[in-house]
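Every protein chain except one is present and positioned as in the full complex.
This part shows chain A:
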Amino acid sequence: MAQVSLRKVIKAYEGGVQAVKGIDLEIADHEFVVLVGPSGCGKSTTLRMIAGLEEISGGDIAIGGTIVNDIPPRDRDIAMVFQNYALYPHMSVYDNMAFGLTLRKFPKAEIDKRVKEAARILDITPLLERKPKALSGGQRQRVAMGRAIVRDPKVFLFDEPLSNLDAKLRVQMRTEIKKVHQTVKTTTIYVTHDQVEAMTLADRVVVMNHGVIEQVGPPQELYHHPATKFVAGFIGSPAMNFIPARIEEASGALNVVMNNGTTLAVPEDRVARYRPHAGKQVLFGIRPEHLTDDKTMDKSNLAPLSLTPEVIEPMGMETLAHFRHEGTEITARLDPSTPAEVGKPLALIAHMNQMHIIDPTTDKVI
């Protein structure tokens, strides 16, 4: 059990590609941290540097207070679960799990105890004698986790462990991973590009983009208070709408004015925050779930507007309506009982308490 710190960590591959551009991150003992971001943003590279599988080009990585920059993976006391599991095909499930302990010269009885215990936690006891070839994807996934658990390492590292599973199993294993973490409480760093996984598993989410950290925070905070346009657009599904607009001052109050003249009143408690931007072009950010016809929740600061749907997607528990407004796509989440029709103007409500204003010159949320 240990905390992990990254200080100004840089990774430059030969050829000059900077995959990780100086990141700082402090991970507390027992914490479950998820690195999330689009493909190629440097998540795996960061994880592999922590594991010691990739040399670091600059900065320091410390595990449990010791700088591990030059310590080989086997002496870092970490365990890793790979995307394609990387089970040893010539060893039985039992031997796969016992391998790390055997190499570390644990007594036979202790190995047996730990393997049996991990198998019990993961519900794979009947599979111990099989070879990995005779297992399903989900079972292999469990064995890979078992191999990590038996070691009782300082840190668990996961690199997209669920992306080879089908949708249903992914949800099931996600819960499983969370349960295991609640049982063994080992510090965990988990890489995924799936923001639902990130939101559901993490104590804290680290959003990465182009080799830098955009924002670190608990899932709810990232959702409600994104720091940048990237985080605002990346967290949440369907993604937040970004509508070009202006902030205009009218007799002491502020309004968000869309290019077609639609005017939405800014809540009073935000007026001071936005006043310096009065008269400027901004991006009006609002999540589909806050652009709706549902009038039952949160009565204050509702702003009416009318849009004409291009596509209606009934999902059962909700209906998504897609609009095209001055060249931008807008999505709204409707009550399934709303009689929405393509081509017929629809009265919507914007929950202005939940909106975000983004400065398009810096892409920062104001």
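Criterion: a residue touches a chain if its C-beta (ideal position, glycine included) is under 8 Å from a C-beta of that chain, and two chains touch if they have at least 3 such contacts; residues count from 1.
Definition applied: contacts and distances are computed from a predicted model.
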For this session: Match the chain absent from this complex view to the correct UniProt protein name in "Cytochrome P450", "Putative membrane protein", "Phosphonate C-P lyase system protein PhnH" or "Sugar ABC transporter permease".
Result: "Sugar ABC transporter permease"
Seminar exercise, completed: Cross-chain touch to the chain not pictured, restricted to A:2, A:79, A:202 or A:232, is A:79
Exercise. Which of A:8, A:104 or A:120 touches the chain that is not shown?
Worked result: A:104
Problem set entry | Option from A:51, A:235, A:321 or A:365 whose C-beta touches the chain left out | A:51
For this session: Kindly note down the residues of chain A that lie in touch with the hidden chain.
Result: 51-53, 72-74, 78-80, 82, 84, 86-91, 99-100, 103-104, 131, 133-134, 147, 151
